[in-house]
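Shown here: the complex without one of its protein chains, the others still in place.
Chain IDs A and B follow the sequence of writing; residue 1 opens each chain.
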Amino acid sequence: MAEITFSKKSLERYEWLLTRYPSKEAVLLPALHLAEEEFENIGVKEMKYVADLIGIPPARVYGVLTFYTHFRRAGCGKYHIQVCSTLSCALRGSHEVYQRISERLGIEAGETTPCGRFTLSKVECLGSCDTAPMLQMNDDYHEGLDLELVDQLIEQWRAELPEGGSS
Amino acid sequence: MSEHATTVTWTLNGKQVESPPGLTIMEAAKLHDLEIPNFCYHPGLSIAGNCRICFVESNRSPKPVISCSERIAEGLEIQTHSEMALEARNSVMEFQLINHPLDCPVCDKAGECVLQDHSYTHGPDRSRFEENKTIRHTKKLGSTISIWGNRCIVCTRCVRFCDEITGTGELCVVERGDRSVVDVFPGLPIENSLAGNVIDICPVGALIGEDFKFEARIWDMKKTSSVCAGCSRGCNIEVQSLDGFAKRIVARENPEVNEWWICDRGRYDYRYLLAADRVTDASAGGEPIDSDTADSSLNDLVSENGGIVGILVDPMMTCEELHLVNRLSSTLSDCQVAAWSTADGEAESFPNGFTISSDLHPNRAGVGAIIGKDAFSTVAKGLRRSLDAGDIDLLIVFAGFPHPDLEKKWIESIGKAKVRIVFSLQSGSWCEGADLLLPSTAPLEKEGSYLNQDGRLQRVRTLIAAGQQPFPSELVRLQALLTHLGERPRSVSSSGVFRELASSVEAFSDQSHSTLGESGCVLSSGKSAVGSMGGDA
Partner (left out) sequence: MAFKKVLTRHVGKKDCHTLKFYKKQGGYAQAEDAVKNQDPDALIDLVKASNLRGRGGAGFPTGVKWAFVPKHTDKAKYLVVNADESEPGTFKDRVLMEKNPHLLLDGIIICSKAVGIHHAYIYIRGEFVFAYRRLLEAVEEAYSDGLLGKGIFGSNFDLDVTLHRGAGAYICGEETGMLTSLEGKRGEPKLKPPFPAVEGVFGCPTVVNNVETLANLPYILEIGADAYKKIGPEKCPGPKLFCVSGHVENPGTFELPMGVNLLELINKHAGGVWKGRSLKAVIPGGSSAHVLHADECDVAMDIESLDEAGSMLGSAGIIVMDDSTCMVDALLNIMRFYHHESCGQCTPCREGTGWLEKLVHRIASGGGRHEDLQLIQDVCDRMVGKTICALADAAAFPAESIVKKFPEDFLHAIEQGGSPASRNRSRAAVGGGTDV
């Protein structure tokens, strides 16, 4: 297993975080967010790294990571498209949005394109019900969607991430 | 109620009762002989309150309350069998069973499964759940433990055990909701020295010992309360056997010794009982002889010997056997009794205070108290010197070690006795050239008592049914020898031998097998016997 480590900047951030909580265990969630920024996806070696960094059993990290659905787990594509499917979005056509993306990318929810660029998920309420239907792509919300906007977004993402052009 | 009140008056099922303050309803009810159903509660672990099966009705709440975490208070009125309490517990049982595979016929836990028990008392007789069940993983969590995820009720006893008792934290619950199940971190199996306890405390058939998987049905097995012979701590165990064969060893609660736990060595180390190199038949000069011939040979070799006798005892012997050795020694005109033992193991201690001793012998303290505190040191040195000088005419060696890691020098010295009788559990260099070799009983096959490192005397019991012994035990053979020597009229049981011991050794004077009960007694002078013992020669 290749050695991984936080950058100097992340390590500084981590050290700062330690000063903000009365227990080292409490740094776990912020450290996992840092790991996500640093390593993109969090798999076995990333969890192990975080566990060793904090000094807690790796199983603790594993249990915590899998409790929360927002972390990008191992195998997640570069662009993670999360279509909100809860009631308010569903009432305003989230399923059509999902279906359009699914057709365009050729994958179903929970799948990643063979090129590794896109992962598609259906997720629960993202707290943007007034702009339904909406989706989250990595950090960004895309709201008030219709099928035309969805097509544009996919074109835009494809242009940003040329096939085979990124690692 | 005064600030210093020593009891709380409350009402349990309509009856006013008093309990010490600070207890939970469940604990207090137990003191009044009422067991409230539970899954996630374990007296040795923190309160999780997640299974909800311990619901009772309280006059202080419109909703049922969980008795594992709710505490008793002055004026509290608790109903454990009211409509509300029963409905609440029946609800929990119905929910527990919807995704459960109901595979009791092939489940190793069946017969001691808390889920099964409660489902008889609280469960519906049929399921209203007709949907597809949630599937969770079945896999090995370590070399000795596997999880049958579909049976897991996520009570987290096992996770809390690894967090709170061993501090090793190998287990976690992964995922959430009805997908959650116990797991280990990929590549980091549960391998700590107390790991097997998670199998004991799993209230359902989720955590299964690989060692016991499909080995026996619980109800077919004979259960023998005994004491572990793995180290000098003397953890209380229950040996479960079928047709005289040990199938499984589980922890037996003793708050004074091991609480609810035993180590994995104590749990799994019984395969030597059936090991290929076990001495099962007597032999003379290397030639097999039958049991009766062996008995008369023993009698003859001892009674016909008029010279200097040495006896080497081992600290796997019970107090009763040691007492008989003492008796034998005193009938012989020139006899010295020394003791030997195997090399130390590794000591280990855990955050909750549980320790495994480096002394791998259950009765070193017993040897000290009965044979003498110098048996391992100066007496042993003296015996060895005599052996090396060729002065010993007859040597009787006891080598009941399951894992004989014995000093080479000792073995050489043993070989120098003119006549040698060996009682041995396993064949080995110390048996070679013996004039008479007799099979030795293993700790799990002995009736008697052991004195642990803290001066606690505890009963050990044989898993072998009366009349089923494949060969006479040391207890029997030594008594027969004493009878032959005219020392006593007849053989008695181990309890009878203990009575003799109690009357001849001060430290044991107040005791009998019945006073030891299930959890033993600390001998008043036991500690001093332990404390002043010297090291091995």
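Quick note on the criterion: contacts are C-beta pairs under 8 Å (C-beta built on N, C-alpha and C of every residue); 3 or more make two chains touch, one makes a residue touch a chain.
Quick caveat: nothing in here was measured; it's all calculated off a predicted structure.
For the chain left out of this panel, the touching residue among A:Leu53, A:Leu126 or A:Leu145 is A:Leu126.
The hidden chain makes contact, of the residues B:Asp178, B:Asp300 or B:Asp388, with B:Asp178.
Which of B:Ser91, B:Ser193 or B:Ser493 touches the hidden chain is settled by the complete complex: it is B:Ser91. The omitted chain makes contact with just one of the residues B:Pro64, B:Gly234 or B:Gly366: B:Pro64. Residue-level contact of chain A with the missing chain is found at 20-23, 25-30, 32-33, 60, 63-64, 67-71, 85-88, 90-96, 98-99, 109, 122-132, 136, 139-141. The chain not displayed touches chain B at residues 47, 49-53, 55, 62-64, 69, 88, 91-92, 94-96, 98-99, 128-129, 131-132, 134, 153-154, 173, 175-180.
Note that only the chains that are shown with their structure count from here on.
One simple way to say how far apart two chains are is to compare their mean CA positions; for chain A and chain B this gives 51 Å. Residue ranges on chain B touching chain A, taken from their complex, read 159, 168-176, 183-188.
Within the complex formed with chain B, the residues of chain A that make contact are 44, 47-48, 51, 56-63, 66-67.
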